[in-house]
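Down below is the structure, laid out as structure tokens.
Note that one protein chain is taken out, while the other chains of the complex remain in position.
A, B and C label the chains in the order they appear, each numbered from 1.
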Amino acid sequence: MGEHRTHVRVRYADTDQSGAVYHAAYLRWFEAGRSEAMRDHGIPYSETEARGINLPVIDLHVRYHRPALYDQLLEVRTHVASLTRTRIQFAYRLVLPGDRRPLATATTVHPFVDRDGRVLRLDRYPDLWERIQRAARDLCRDA
Amino acid sequence: MGEHRTHVRVRYADTDQSGAVYHAAYLRWFEAGRSEAMRDHGIPYSETEARGINLPVIDLHVRYHRPALYDQLLEVRTHVASLTRTRIQFAYRLVLPGDRRPLATATTVHPFVDRDGRVLRLDRYPDLWERIQRAARDLCRDA
Amino acid sequence: MGEHRTHVRVRYADTDQSGAVYHAAYLRWFEAGRSEAMRDHGIPYSETEARGINLPVIDLHVRYHRPALYDQLLEVRTHVASLTRTRIQFAYRLVLPGDRRPLATATTVHPFVDRDGRVLRLDRYPDLWERIQRAARDLCRDA
Partner (left out) sequence: MGEHRTHVRVRYADTDQSGAVYHAAYLRWFEAGRSEAMRDHGIPYSETEARGINLPVIDLHVRYHRPALYDQLLEVRTHVASLTRTRIQFAYRLVLPGDRRPLATATTVHPFVDRDGRVLRLDRYPDLWERIQRAARDLCRDA
């Protein structure tokens, strides 16, 4: 339980001419973090989307503490920061394995919307709502 | 007439830690080249797609002659290399304005397909077929 | 004076399978916004970087209000939200031309650092410091 951990490799594609990772490249890793966290808790995004429920990003906040570098193997630690019937917030810490000081920290907020972008109340889907509540309880931040 | 010309600016996002542009970044510029060429000849891709006709890339060939660099303003010269009832091939030259030696040359091949990916014969859409034939004649390579 | 305006075209590369623009694609447009704003006020980033001064992103906050869509021509309105001797904050509004309601709003914070990532006091470069102060005064938010 606690934070979910997944690993990503920094590719040449992610770097820029400063010699470090371009700031937009981190967003792919945060997507990997929340996708793998939800998959490992039984709610793959492909299933949610197939049921007509999308979770677009409506708020993104990233703090870049220290540069990530080419070829590093990074750990994305993901937890659910908050959950209501209409939205979920994920929080991320990007670290070098074994190092507590994060390279970056971030949050993303996602409403539950239908295919036309209208906000849904997730408790109208009782089985999904129960599973996502359980996932949110399990995906809490490490003490 | 002849090659279509559009301009793109190299962004920091396009560079990698070698100090030049990452090879995948050029593909965005070739997309800009063919999109603007077709728009300027009366066939915006948004219209084609709205009619249920897609033009996915099925073949891509790029030669990188000299590195493109941050902040350069580049000219994408696009022409139609071939057109049949079932596919179109675009060819591209990426140059510094006023310089004939290309930084990169490329071709892309696009079949005409429906939303399920099945190949279409474009002459079944007479108005579109006539317009695309005219565009192809106009978008020839400069002598 | 006031906000700087530059225009960008949504490319197919920017979309995702939800049918709208992927959230990371906006970051390229904010880069375009601040780069063109500073260029038009006499401080191209290529010059700053050539003098050994980099402006990495250390804080990024984006709010996505309404989805941007394929082929839209978007206006990026950029202003300087704050300037100190050690950092600059840009703010952005992404709008459809002629429409005041933004599709997205964002801020980025950039310290002034040397090539090794150490923070610089920009008033040690009097000419640059004067020019950037003038640019910041001119690039204020529209009333």
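Here is the rule we use: contacts are C-beta pairs under 8 Å (C-beta built on N, C-alpha and C of every residue); 3 or more make two chains touch, one makes a residue touch a chain.
This is a predicted model, so every value here is computed, not measured.
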Name every displayed chain that the left-out chain is in contact with.
A, B, C
Going by the contact rule already stated, which one of B:Ile43, B:Val57, B:Ala81 or B:Val95 would touch the omitted chain in the full complex?
B:Val57
Missing-chain contact among C:Ala13, C:Ala81 or C:Leu120 belongs to C:Ala13
Omitted-chain footprint on subunit B covers residues 18, 20, 23-24, 27-28, 54, 56-65, 67, 117
Absent-chain interface as seen on subunit A, which is shown
9, 11-13, 27-28, 31-32, 35, 44-46, 70-71
Could you list which residues of subunit C touch the chain missing from the display?
12-13, 15-20, 22, 24, 70
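By our rule, only the chains that are shown with their structure count from here on.
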Please name the chain that ends up farthest from subunit B once chain centres are defined by their CA atoms averaged.
A
Out of every possible chain pairing, name the one holding the most C-beta contact pairs.
A-C
Please report how many Å separate the Cα centroid of subunit A from that of subunit B, as a whole number.
35
With chain centres defined as C-alpha means, what is the inter-centre distance between subunit B and subunit C in Å?
28
Residues in subunit A with touches to at least two other chains are numbered 18, 20, 24
